[in-house]
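Excluded from the complex is one protein chain; the other protein chains are retained at their positions.
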Amino acid sequence: MSSVASVINSTTGTTLIRIDGLVKQYTRDTQVLTVLDNLSLTVDEGDFVALMGPSGSGKTTLLNLIAGIDRPTSGTILVGDQQVSSMSEAALAKWRSANVGFIFQLYNLVPVLTAFENVELPLLLTNLNRARRRKQAELALSVVGLADRMDHYPRQLSGGQEQRVAIARAIATDPKLLVADEPTGDLDSKNGEEILVLMERLNSEFKKTIVMVTHDPKAASRAHRLVHLDKGVLKEDVHAEKGKAVGMAAAISASST
Amino acid sequence: MKYLPFVFKNLFRKKTRSLLTLGSILLPLFVICVMGTLLKTLSRDPSEGRGMYRLVVRHKVSLTNFIPEAYRERIFQLGGIQEMSIWCWFGGKYVDYSAKNQFARFGVEPEKFLKVFDEARFIEGTAPDWISDRAGAIVGDALAKKYGWKVGQKITLTGDIYPITLDLTIRGIYTAENASALFFNWTYVEEALPRVKGRIGTFYVKAKSAADVERLPKQIDALFENADPPTKTETEKDFQNGFVSMLGNVKFMLTGICTAIVFVILLIAANTMAMAARERVTEIAVLRTLGYQKSTILGMILGESLLLALFGGVAGLAFFVLTFPGFKAWLMNTPMAGFAAGIKLFPSVLAAGFGVAVFVGLVAGVVPAIRSARRSITDGLRQVG
Partner (left out) sequence: MLGIPLKYNIRNLFVRKVTTGLTVLGIGLVVAVFLCVMALGEGLTRVFTASGSENNVLVLRQNSQSELQSGVSRDQVPLILTLPGVAPDADGKPLASAELVVVLNLEKREGGSSNVTIRGIGEKGMKLRPGLTLVQGRWFTPGKSEVVVSRGISSRFKDCSMGETIHFGAYRWTVVGIFDAGGTAPDSEIWTDVEGMITDFKRGGYSSVLARTGGRAARDQFQAGLAGDARLALEGKVERKYYDDQTSTAAPIKFLGFFVGIVMAIGACFGAMNTMYAAVAARTREIATLRALGFSRLSVLISFVFESLCLALLGGLLGCALGWLAVKLALSGVTGTTNFATFSEVVFAFRLTPALLMTGIVFSLVMGFFGGLFPASRAAFTKITNALRQVG
């Protein structure tokens, strides 16, 4: 492979994520599929990055690698001072519980647990006692505005509410980094909007660094930075004022369909 | 332990399935308890380790041959004997030959018998009543309950080995470890059939000490080695085990059935756990994304499997314990009556049943637990549903 390495660096602030020469390949039988090809990227602490790209371009794969639930074929991923790409599986699990919050497109709440219990799940992994866990979970739920729905089961909540519970679960252990894979992909625009407002607030008010995969230009416009992934390569990187990002995002999505 | 509430909620996620699985553990476990109880009853020591020091003396050829009553004096002279009584199998028929009317009937010498069989307690009637009535009989409380017999009631036994019809009056109801026989005064038969006099089936001998129990069988059999007929003397336990051994390989059969049943439960529980784990692939991937360790996932699924089996198992044991009296009464009216008379609740059988539940719980969960823990997070997340 002789494609040009795509090196995209942030310009300001302290770096939270540093990705170098990242390659991810899947081998199916004898065929090798290169999903991410020698990719490099840095993300500053406190940044809000939108990751766009056509379906199958490797966005989820990249996000999984950053969150430490997948392993690169080669290259390094540094998050904070941790070399995520070389940690043992057990250490990685421990690291994730304290440092990364993951938000899924389909919320992925546990249906047999109440909103509160769902948010408590990651807290069970900490040393906190019952009372502290309760406090922390309540806090997270009140941040997403669902303190009054604590004892409801997922099926008693709307899609938007479910996603907010999922976000509360992601921030319960107060991680620095949030990764979201199309968090509004399954929601109508009103609910999606609410989720985006919440994400923005988490970024501005709670200083969470967010990497968000999205298809939606409107969603992308909330981000400070837009990264476009196509055919395994980071193609564009737009540092932008909000308004400009919207325009760019619209253009990109138009060109990719 | 903080994961326990979560495990519980998972356990009853699909109520129909959990209930059906509980049912399909409960019933086979009930059967295992029944088999285990039969097995235990067949192989237990009738003295229950309480040192009853009883020996049985019989004709060496077989039980169906008789020995002279005159042997009594010579046996007594060996010393160390508390008391001994004639103990003759009467056979015959009560009402008819059907299975539900089968029970043991023995002719004995009441006064001596009560000293040999000294753990028997009268719960109705008295010893003197019986001793003084030549045509009197005593019956075990299990029998009395089954047939609704009362003291003073008359019952008729038609002989087959002995051509005589006995008209007996119940003079007492006794209770003991296995109170399911009828005893009557052997004199009744001897007086009616003079040719029988002096020829008896067995002697029950109560020895004075454990040392005497050791010594006497050899000495008694040596005494009559060259006599006609020779004797065979065994402890009561060996004598009864002899009957079990005559039944053939019952132990093998019952153990075989139990083993197969354990496998059946295992398969059903494993199926449930496999279905449960398969439905939760995404969820488990989410948990691992949240930072749950593989080992925690493994423990949670194994724990769920164990709880499932324990619920079913404990329910099965409870069902067995609660229905036992009724079940026993029912069995007494089936062809199993002969085996059912002596059954009771054995703690060891219940413990074994519990052990089976634990075993099933752990083994049924192993494969789904390992598979769930091993599946990569990204694969789990990609699974739709």
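So that you can tell them apart, the chains are marked A and B in the order they are listed, and the count of residues begins at 1 in each.
Quick note on the criterion: a contact is a pair of C-beta atoms (placed from the backbone, for glycine too) under 8 Å apart; a residue touches a chain by one contact, two chains touch by 3 or more.
None of these values were measured; they are calculated from a predicted model.
Considering the entire complex, the omitted chain makes contact with B. Taking the complete complex into account, B:L267 is the one of B:L4, B:A222, B:L267 or B:L345 that touches the chain left out.
Among B:G79, B:P128 or B:P163, only B:P163 touches the chain that is left out of the view. In the full complex, chain B touches the omitted chain through residues 16-17, 20-21, 23-28, 30-31, 34-35, 60-65, 91, 97, 99, 158-161, 163, 228-230, 232, 242-243, 245-250, 253, 256-257, 260-261, 263-265, 267-268, 270-272, 274-275, 334-336, 338-339, 384-385.
Keep in mind that, in the parts below, only the chains that are shown with their structure count from here on.
Centre-to-centre spacing of chain A and chain B amounts to 65 Å, using the average Cα coordinate of each chain.
Residues 2-3, 5-6, 9-10, 13, 282-283, 286-294, 376-378, 381 of chain B are the ones that touch chain A when the two sit in their complex. Put simply, chain A touches chain B in their complex at residues 61, 64, 67, 69-70, 89-90, 93-98, 102, 104, 108, 110-113, 117, 121-122, 124-125, 130, 169.
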